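Pasting in a structure now, in C-alpha cells, and then I'll have a few things to ask.
Left out: one protein chain. Kept in place: all the others.
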Amino acid sequence: MSQQAETLQELADQKYKYGFVTDIESEFAPKGLNEEIVRFISGKKNEPGWMLEWRLDAYRRWLTMTEPKWARVDYPPIDFQDSYYFAAPKNDSDKPKNLDEVDPELLKTYEKLGIPLSEQKMLAGVAVDAVFDSVSVATTFKAKLEEVGVIFCPLSEALAKHPELVRKYLGTVVPVTDNYYATLNSAVFSEGSFVYVPEGVRCPMELSTYFRINASKTGQFERTLIIAEKNSYVSYLEGCTAPMRDENQLHAAVVELVALEGAEIKYSTVQNWYPGDENGKGGIYNFVTKRGDCRGANSKISWTQVETGSAITWKYPSCILRGDNSVGEFYSIAIANNCQQADTGTKMIHLGKNTKSRIISKGISAGRAQNTYRGLVSVHAKADGARNFTQCDSLLMGSRCGAHTVPYIESHNPGAIVEHEATTSKISDDQLFYCLSRGIGTEEAVALIVNGFCREVLQQLPMEFAVEAQKLVGISLEGSVG
Amino acid sequence: MLEINDLHVSVHGKDILKGLSLTVPPGEVHAIMGPNGAGKSTTSYTLAGRDGYDVTQGSIRFKGEDMVPLPPEERAAKGIFLAFQYPLEIPGVSTLTFLKSAVNAQARLRGEKELDAVQFLKLIRETAKGLNISEEMLKRSLNVGFSGGEKKRNEVLQMALLKPSLAILDETDSGLDIDAMKLVAEGVNALRAPDRSFLVITHYQRLLDYIVPDHIHILAGGRIVKSGDKSLALQLEEQGYDAVIGKVA
Partner (left out) sequence: MGDAISTGSLLETATGRNTGAADWAEALRDRSRAEFAALGLPNRRLEAWRYSDLARALSETVRETGSLPTCHDMPGAYSAIFENGILDETQSSFREAGALPLRQILADPASPFVGHIGGVNPQDDHPLLSLNTALMEEGIVLRVPAGTTLEQPLHLRFDWQADTIGGRHLRVLILLEEGAKATLVETHGGSPSFATIVTEVRLAKNSELTHVRLERLGSSGRQSAMTLGEIGASARYRAFYLSEGGHFSRHEALLKLAGEEAQADIEGASLATGTRHCDNTTIITHAVPHTTSQQSFRGVLSGRARGAYQGCIRVAPDAQGTDARQMSRALLLSHRAEAATKPELEIFADDVKCAHGATIGELDADALFFLRARGIPEAEALSILIEAFFSESLAMIENDHLRGLATDAVQDWLSSHASEVSSVE
C-alpha cells in the first residue's frame, strides 16, 4: 500500500507536460475592456462595419448582464478589467500566411505540443488550424480541401473572403444575448475556425483546431462556426493547452454548428488546459458555450468531449433537434483531480418529430475535486416519437472528492420516451488486487479500469486521437490512488 | 519451489493463520483441504500478497526468495499465479486488453521483451482454442456476464498464458457443474510440468478426482493438522472433517 502510494506521489509531482511558455514578442491591446478595445480588435481584423456594430451591440448588452451563479463551482470574482483581450505574436502581420513564412519559434511550439504543422510531418488525413493567443498562425491542407469545395480557415479570413456566409449564420445558434460569457465572446472574439462543407460533400479528412494560450494575463475568446450543407459530412476536433501560471486565465469560447438536411457533424474536444497546481493555484477558467442546430431533417450532430484540464469547467455542448428525424449525441468524459471543479453536461432540445438523442456521461472525481453532470432533456409538444437515452456514471477515487448529477427531464409529449440512468461507483480494492495479482502495477491498473469505465466514450473519438485521449485519462489521474 | 514456515497471518487484527508450514517441491501437486473458516482463502490471498493480510510471524519462500515484502505484481512476475474463487468483473476492459496488459507488464518486470499485437494475438488464439474459449468471449468485458464456467475457464486461460511456476487454485470447483469442472481440470492437467507446481485449495474431494494430487494437507484452525496421500481425501469424504480432525486432535 505505502509503496504504491509513494510511486504515485512521484508521478503526481510530475509537471503538466504542456506548461512551457513560448518566448516570443507579442503585441497586446491595452489592458481592460471598453468600447475602444472592441473597436481595436475589430480594426485589427479589418472587419466590415456590420461586424463592428454587432460586437458593440453585444458589448453594450454584456454591461447590463450578470455572471450566472447556478453552477456548482466556486471562485473569487473575476476582474474583467485586469486582463488583455487581444494578444498576437508581433511579427505576425494581419493575416495568416504560408507555412514557410510562419515564425520558426511558433512552429517549434506546435511541434513540442505534438502538433507538427508542416504537412509532410503531420498525421495523414488531419488538417489543422493553429490558433496562438488571439490569432491563427497556420492552417494546413487548405488547398487540398478547396479541391472539394470545403472551406477551412480562420474566422477572420472567412469574414474577408466569405462575408455573406458568416453573416448568414453567425449568432443564429448561440444568439448574442444567450448568456453572460457568450455575450462577452460576441463582443471581443478574436479568432477561431470557420468550416463550410458544401452540399453532398464528405469532407475527405479530419479537421482540427489547436488552441494555445501563451501570453500572460490574457483571455482567449475564440469563436468557431461550422456549417454542413445538405447531405454533407465533417468530423472536427479541437485540442487546447496553456502554460502553467499562478494566475487564472479566462477562456470564453463560442462554438456554433449548423447541420442542414441530411448533414452530419461530429465534433470532438480534447480539453487539456492547464488545471492549476495540486493546491488549486492557477489554471484556466473555461466558460464555454457550444451548441449545434440540427436545422434540417435527418441531420445529426455528435459531441464528444474529453475534459481533463482547466481549474473550472463550465460547459454544456447542446443540440437543438429541430429537423424531423434529427439525431443529437453527447459523449463525455470529465475528469477532475486535485482542486479542479467541473460543471458540465448537455442540453437536448427535441422540437422535431422522431428526433433522437443519446447522452453518455462518465465523470471521474479524485483528490478534492468537485465534478457535476448537469443536463437537460426537453421534449416539446410537437416532437412526436422523440427518444432519449441518458446514462450518467460517476467514479469516485478517494473520500475527499464529490460527484454530483443534476439531470432535468421535461416532456410535453405522450409519444416520447425518455430514459435516464445514473450510477456511482469506486474502483474496488478487489478489482485492483485482481489486476495486481496478474502482474499489472497499480498505476497501470487504475488507468486500465478507468479507461474501461470510459470506453463507450473513447470509442467515439477519431482513431488518431483516441490513443492520446486514453493516455491523457491515465496521466490526469496520476497520484489519485494510494 | 514453495516453502512456508510457521506462517502467522492476521486480517483486520484477527489472527487467522497460526503456524502454517508447508513445502511444495517442483512438479508436484498439493491439495489443501479444510472446513469453512479454516483459513483456506487467507492462505491463497497471503501467498498472492493481498493488502490487509499481515504476516506477523514466519516466512514464505518461493524459489528460495522471501516473498513477504513483495507487492502482488512482483510476485506474479516471479511466477506465482492465483486462480480466484470469484474472478472479478471489470466493465469496459476487454479480456483481450486485460490479458495483453498482464503478459506485457510481467515481461517488463522480468526485463523481457514485450509482445507486439500480432505476436500476442497469435499466442492467445492458440491458447484459447485448447480451452474452448471463443474469440467473441475474448472481446467481451473481462468476466462481465460470463457464466461460472466461463469465468473459471478464463482463469485457466490466464494461467496458460502467464506460465507460472506455482499455480494456486482457490476453490476452483465452486459454482461449477461436473462438465464445467472436467473442462477446467483438463486445462489444468495439460499444464502440469516438471518445473511447475500446483496448490489446489478445496473444500470438497470431488475436484481431486480430476486433478489428482501427490499430497493432501488438512488445514484447520490456521494450521496444517494432517498430511497424507490421495487416500486422505477419500477418508474425509467418508468420515467428514470432524471425525478426521478429531482423531488428530
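Going in written order, the chains are labelled A and B, and every chain counts its residues from 1.
The working rule: a contact is a pair of C-beta atoms (placed from the backbone, for glycine too) under 8 Å apart; a residue touches a chain by one contact, two chains touch by 3 or more.
Keep in mind that this is a model prediction, so the values were computed, not measured.
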item: Shown chains touched by the chain that is not drawn here; value: A
item: Chain not shown: contacting residue from A:Val21, A:Ala381 or A:Val467; value: A:Ala381
item: Residue touching the undisplayed chain, where the options are A:Ala403, A:Leu432 or A:Val446; value: A:Ala403
item: Sites on chain A contacted by the missing partner chain, in the whole complex; value: 70, 379, 381, 394, 396-426
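Methods note: only the chains that are shown with their structure count from here on.
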item: Intercentroid distance (Cα basis), chain B paired with chain A, Å; value: 48
item: Complex contact set, residues of chain B against chain A; value: 48-51, 71-77, 81-82, 84, 87-88, 90-93, 97-98, 101-102, 105-106, 109, 141-142, 158, 162
item: Of chain A, residues touching chain B in the complex; value: 1, 3-4, 428-431, 433-442, 444, 448-449, 451-456
